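Sharing a structure here in structure tokens format.
Then we have chain A:
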Amino acid sequence: DIKIAHVYGKTGPFEAYAKQSHDGLMLGLEYATGGTMEVNGEKIVVIEKDTQLKPENGKALLEEAYGDDEVDLAIGPVSSGVALAMLPVAEEYEKLLIVEPAVADSITGSNWNRYIFRTSRNSSQDAVASAIALAGDNVHIATLAQDYAFGRDGIAAFREALAAQGHEIVHEEFAPTDTTDFTAAGERIFNAMKDLEGEKKLFIIWAGGGNPWAKINAMDPSRFGIEFAGVGNILAALKGFKDFAGMEGGTYYYYELPDNPVNDWLVKTHFERFDSPPDFFTAGGMAAGIAAVEAIKKAGSTDTEALITAMEGMEWETPKGTMQFRAEDHQALQPMYHFKLRVEDDVEWAIPELVRELSIDDLPIPVRN
Partner candidate 1 sequence: MIRTLLSGDLPRSRVLALLLAVILICLAFAPFLFPGVRTVDTAARICIFIVLVASYDLLLGYGGIVSFAHTMFFGMGAYGVALTSTHMGRGFDALAIGSITGAALAAVLALLIGLFSLRVRAIFFAMITLAVASAVAVLVSQLSGLTGGEDGLTFKIPRELGPAFKFGKETFDGALFGVKLNGKLLTYYLIFGGSALLFLALLRVVNSPFGRVLQAIRENDFRAEAIGYKVVYYRVTATCLSAAIAALSGSLYAIWLRYVGPDTTLSMTIMIDILLMVVIGGMGTIYGAVIGATLFVLAQNYLQNLMSVLSGMTEGWPLLPELLSPDRWLLWLGVLFILSVYFFPSGVVGRLRGQR
Partner candidate 2 sequence: MSDLAQTGTTGDPILRIEGIYTNIAQYHILQGVDLHVPRGGVTMLLGRNGVGKTTTLRSVIGHWRAHRGRILFDGDDITRIPTANIARAGLGFVPEDMGIFADLTVEENMVLAAVSGPIDPARLDWIFQAFPPLKTFWTSEAGNLSGGQKQMLSIARAMIEERKLYLIDEPTKGLAPAIISTMARALKDLKDQGASILMVEQNFAVAKALGDTANVMDDGRVIWSGEMAELAGDPTLQERLMGLSMEAK
Partner candidate 3 sequence: MTAPLLTTDDLTVRFGGHVAVDAVTCAFHAGELTAIVGPNGAGKTTYFNLISGQIPASAGRVTLNGQDISTASVSTRTKAGIGRAFQMTNLFPDLTVLENVRLVVQAKAGRGFNLWSMVTGHADLIDQAEDILARVRLLEERNQIVSELSHGNQRKLEVALLIALDPLIYMFDEPTAGMSVDEAPVVLDLIADLKAQSDRTVLLVEHKMDVIRTLADRIIVLHNGALAADGAPAEVMASDIVQEAYMGRGLEGVLDHV
């Protein structure tokens, strides 16, 4: 048998993401094996392990997977903190870990080792895509993000990407991660922007609760001609954006954006099985599943070294079109989407409409390992 461990935070605040990720993974394996769940004549067995979003658990469970269960490779986890704790385990056991969907840059950056591959996008990819989508002459951009490493890194990447286009941010606002009242942040941003001429956009990166868009929107930023911008989000979150028709930004996935056979199959199958469209992390999980199968096929075995050789530079088809593992840092390069929100009465959420697909070549993602 080929054993694959899925080590991820099934319980805890990211439970919803976890479920999508796992459904996606199973669909990916199914799709890539043509429904047989077999590669090279061997059955694929998936072992699930719940980190409860705790790094120490992630570490112990991955050790268990490699050491006791003797899996051939592992996939996961949801949270970046857990992922970072797991990276050295892969090196120690000399086995592969495909990171999905944790996003921290450092996973394929400063903390990377050669047993790590990542199918999910990293924060830079989000930032660069948004920068390309938003930048323009006579466009003034202010940012709002959480005041901790991820928020600051995200804005830094965004700033860099903007600079590459020859633009800069007019005001950077950081608020504590647990902020619930954004009046002060809003006022500071308004005060910084109200006297500017031209298009004004407020770019928000915010993970988790707080919902800054709705709160700042309630302060009527249109008085000052300020529009919202942001990165894409899961469907549940898009339900809160029905007041934001016209908002633009860069996104990772929305089921109507890509146009390829894999995505068609995914959307169709997902509707059949779950009576709902696939979401962000479903697509990611599927990409990881397909990557695993393709790699094993290509390597002809589950030997780690053979797999690494096979995967470096490997191109494979995913719901987002063709992805490619960059040889230098094992990050999956992938297309991103420039979207604009559209609202329809009979759709529960705001619909990200495709403005432009940003291909791998359009996106200069820095190598940082």
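As a working rule, a residue touches a chain if its C-beta (ideal position, glycine included) is under 8 Å from a C-beta of that chain, and two chains touch if they have at least 3 such contacts; residues count from 1.
Candidate selection criterion: all candidates are chains of the complex that A comes from, given by their letters.
Worth saying up front: this structure is predicted, and the values here are computed from it rather than measured.
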Identity of the candidate that touches chain A (this complex; choices 1, 2 or 3): 1
Touching residues on chain A, where the partner in the complex is candidate 1: 10-11, 15, 50, 53-56, 59-61, 63-64, 66-68, 80-81, 84-85, 87-88, 92, 104, 106, 111, 148-150
